[in-house]
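Below is one structure, written out as structure tokens; the observations come after it.
The chains shown are only part of the set, and none of them has been moved.
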Amino acid sequence: MNINFTLLAAQTADSGTKMEIGDAAITAVFGYAVVFFGLVLLMIVLYITGGIFKSKDAKVKAQEKATLEKVKKEVEANPLTVTPLALPCAPGSAGHVKLHGVPDKDAAMIMAIVADKMQTPLNELRFISIKEVK
Amino acid sequence: MNIVETLEKLWNDSGFQSFFVGEGWKNLVMIAISCVLLYLGIRKKFEPLLLVGIAFGCLLVNLSYFGPESTDALYHPELWKDFLDEESPFYHSYGNIMAHGGLLDILYIGVKAGIYPSLIFLGVGAMTDFGPLIANPKSLLLGAAAQMGVFLAFFGAVCLGFTGNQAASIGIIGGADGPTAIFLTTRLAPELLGPIAIAAYSYMALIPMIQPPLMKLLTTKKEREVKMEQNRNVTKTEKIIFPIIVAMFVILLLPSTAPLVGCLMLGNLWRECGVTERLSDTVQNALMNIVTVFLGISVGATTAASSFLNIKTLMIIALGLTAFAFSTVGGLLVGKLMYLLTGGKVNPLIGSAGVSAVPMAARVSQMEGQKANPSNFLLMHAMGPNVAGVIGSAIAAGFLLAVFGK
């Protein structure tokens, strides 16, 4: 096995040509400027389109705030109720559930499992009560 | 069929003896390097989805390729030399690769033709929530600033004697975006693909070690403690329109970005439009995983000993680190500028997230912010620059491609 290593070395010839350091500096500065140009352009466009949607957004937010406060009041009125808004995996909220001697985390798990199984967001299901069977 | 001849043929083909012929010892070094990479990927969890494949590809090629006479090799650098050689009868002939290549040569066609990075960007788009960026468009400035390392490393590479094409490919390591780096390098300086890909993925994994010292160095405790206001809500329609607008403006500006930005935005549109979950799911999972499999091993294959073991590789590793560091610095400096201009409303820590490396860099911003002020939640604010950095790197790559590409 007598390999021609000169040939082998030749395989990794350099692509392109050497360039002057001055040119490189100009290219680098210019390139960085192009990146800024492109993203500033995009920023402007986003601010414009964003402006159009902000008015709608304002309305939606007002509505949501009202809902949240309503839920808050209910929760305060009934200290055993949990609002599993903080559930990491299941999307949406699930109204509120009475728990009888079951740790919150377990209840959240069970609800997430069932919701996941049924391919239904939690806020379309209503759990009335979860109770550990003793 | 002479028994002695057969025995001799088997012995000559065997890798055991090839280590001791000519520069065969270099393969042993590469095998050791591949084991180190496997260790980093598996134990240290350095982007294992790609690094394990790259390292195993490196192992396979250095076990089977000892020079042009290794006809059973999985990868044949000399076929690709012919492919790039205008004088060769096989110039630009994928047919020749198909007919005479090994398994990894054939899988490498997808890298060479730029298919794999584009398809991965389909999946990345489908996995990315651009909401924080839409809510806060000035994040884009941070995403732009954090390309500083790209151009500084490019300049440094030219100073160290690399050609323009090579320097551009080395610089893009600072974009902290694996598929973009692979895409650009394949087009501009394929001979450096191995070291550049390995550097890019390794440094991405090292973000939690590279960035924090620079963040502490360049920001004051007061700056790091800044809590930012909650982002505004982003409507579904805005999220649907966003990919269409970005594709339009970026591709019109730099058509060379079309494969990357086009796929990124199409993937994102499938994610957001609400009527194509099937496709969004497939490009994130089945398709992306299959492409990752092919991309990993075929990129690994480019690390044949002869092209990897030289001083250039060490320079690339050094320049890549410089690139990452200065991209971080660029993001932080513009972050500080925004802190000043907004009268202290912007936490400059989110600037370093502009290097992309989604979502790792954003998590580092979150962590450092919380160290300074335990009630500080920067994650969503850092996601804006973080995803902006992906677009920024694509534009930087597009610029370099426009200047140095044929």
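Per-chain residue numbering starts at 1, and chain names A and B are given in the order in which the chains are listed.
Keep this in mind: contacts are C-beta pairs under 8 Å (C-beta built on N, C-alpha and C of every residue); 3 or more make two chains touch, one makes a residue touch a chain.
Note that this is a predicted model, so its numbers are computed, not measured.
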item: Overall composition (this structure file), stated as a label formula; value: A x3, B x3
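We adopt the following convention: only the chains that are shown with their structure count from here on.
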item: Chain A-chain B separation of Cα centroids, rounded to whole Å; value: 22
item: Touching residues (chain side chain B, partner chain A) in the complex; value: 12, 17-18, 21-23, 66-69, 77-78, 80-81, 84, 133-134, 137-138, 140-141, 143-145, 147-148, 150-152, 154-155, 158-159, 161-167, 188-191, 232-235, 237-238, 241-242, 245-246, 249-250, 253-254, 306-307, 388, 391-392, 395-396, 399-400, 403-404
item: Residue ranges of chain A in contact with chain B within the complex; value: 1-5, 7-19, 21, 24-25, 27-29, 31-32, 34-43, 45-47, 49-50, 53-54, 56-57, 60-61
